[in-house]
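Chains shown are a subset, placed as in the full complex.
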Amino acid sequence: MMTATFTPTYDVVDEAVAAGYFPPRHPALITAVEKLADRVVRLTFRDPYIAKHARPAQFVNLFTDDPLMPMPRPFGVSEVHGDEVSVIFAVVGKGTAGFARLAAGDSIDVLGPLGRPFRTKQAAHYVLVAGGLGVPPLIYAAQCLAGDPATRTTAVFGYRDEHFADRFVEPFADAAVSIDESEGNVITLLDRLEASGALHVEGLETVILSCGPLPMMKAVAAWTAKRDLACQLSMEQRMGCGYGTCVLCTVDTVDGRLKVCADGPVFTREQLGWGE
Amino acid sequence: MGGVNMADVNDKHINLYEAHEWKHPTQVAGVTWKNPVGTASGTFQYAAVRWFYDVSQLGAVSTKGCSPIPWEGNPSPRTAEGPASNINAVGLQNPGVDHYLADDLPKLKKAGATVVANVAGHSDDDYAAVVAKLADSDADMLEINVSCPNVTHGGMSVGTDPVALAKLMDRLRPMTDKPMIIKLTPNVTDITVPARAAVEHGADALSMINTLLGMRIDIRTGEPIIANVTGGVSGPAVLPVGLVAVYRTRTALPEIPIIGIGGVDSGEKALEYLYAGANAVEVGAAALFDPVAPLRVARELDDLLDDRPELAAKLAAGETWR
């Protein structure tokens, strides 16, 4: 009842931008909510600013409308179509349970895009290695790189069971393979790709971009270290603000404790001191 | 069929990006704030906030606790959510006072901000080392944090012990003429005891409250969510505790300037602190949930004070409601 409905009396995004600032938290109109798998949901909202500016591995803070849960919920952008932005999330707690109950026509408060993206300027063969709910930034990386003739992308996705994201990444990636726990994990796939020569693209360096559970990312880092492949990892940490003001989201790096939200979420294997 | 739609029931629209003439300044220990709303230490970093608004528009900005050398703080996870609150266990991570003097402070002054430099320490020597370096700096005021619940030495262990606090004050007071604010913790039985100790030993102002000790447990694992187990609770939930701290301190110490902190996320809540006897307020956790919250609070309060000329006049003159 006291829920904010989507009746923007003024456009806070435009006003902020016109004054030379980054948009503050503001409501966005939800255009679609779909269940992808057991407790996995894809939510799309209309936000021209975020749609225009978001880069792969950047995330958005979503806010519940329950004031008992005021903290930001960060989610990686998974796709952008026109001025619509999608995220894919797992229902893990009360906040995501609430988001899963939303429907097209509702509104949701957002802040973003936040964080530093994967570095993908270089012409390369980007191997997009994701596990579980690490898929969103890599779907979006595939989407952004799809337009770039100088690069190649291969998606390597590992799931617990349902392959819920294959259909989102396949239209964008040059190649896509996936696996679930009944068969193995992303390392199984990487080994297979290596054996078949599919990792190697003539004239292009192979760069691994990865996101997923910590043990998976450590395994990927180790795997790439052995082969001396460049490896960028998108990290998660509990956040206070998501925009760099509170130092609540640190990760231990060789340069000390850095903010996942503002120094990351993307760190190189070398920064994390992994797999050496 | 439709519900009643009364203009006066709806929230007023304030365009934060329009130029605004501040109508109601305040004074804290002789320093003029262009409005009574500052940021609370630890929730404001210039490098992050400058993208969102013009920081010179705030009454003041209280910067992150600053230590003699860089501190790495506590391991992660450092935060959990409470009902209508944030729980933090940063443990005062900061790049140290030299970095502050070389980087943050000059940038803030150049941006036109009124700066409250927040000082952290694990020992009296630490506090003294920082104050020595800030004594001749461009900072407008110093705020000595003797109330952090997330460090094992210094912090709250000083703020809960009036004798230790008096001793620290005696050491720091002669080191600088800058207005010195002592930031107090609510994790005591009677906050007026350390408040009095601070004032009797030379504090120019008090700020309160720092965070309340708290924790959460993950029922999936049965273990504390925060690596450091406990943290400090702040945000809407702590409002009544902050108000009582200000009110009781105002009653016990009628003359001392007080900055009210704790759960402020609207002009109305800021106003409660002013009625409780504060000269100004600071906005903390609310800025984590929306970067522009401090500026919005300032704008809302500026309008609310229009209808309260007696209160506004007192604040402008460096006096308080009670």
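For reference, chains read A and B in written order, and residue numbers begin at 1 within each chain.
Quick note on the criterion: contacts are C-beta pairs under 8 Å (C-beta built on N, C-alpha and C of every residue); 3 or more make two chains touch, one makes a residue touch a chain.
This is a predicted model, so every value here is computed, not measured.
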Can you tell me the subunit counts for the whole thing, written with the labels shown?
A x2, B x2
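The rule we apply is simple: only the chains that are shown with their structure count from here on.
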Given the complex, residues on subunit B that touch subunit A span 13, 15-17, 42-45, 47-49, 51-53, 64, 70, 72-73, 75-81, 83-86, 88, 90, 93-94, 225, 235-236, 285, 287-292
Please give the residue numbers of subunit A that touch subunit B in the complex, ascending.
9-10, 15-16, 18-19, 21-22, 24-25, 63, 67-72, 111, 237-241, 243-252, 256-257, 262
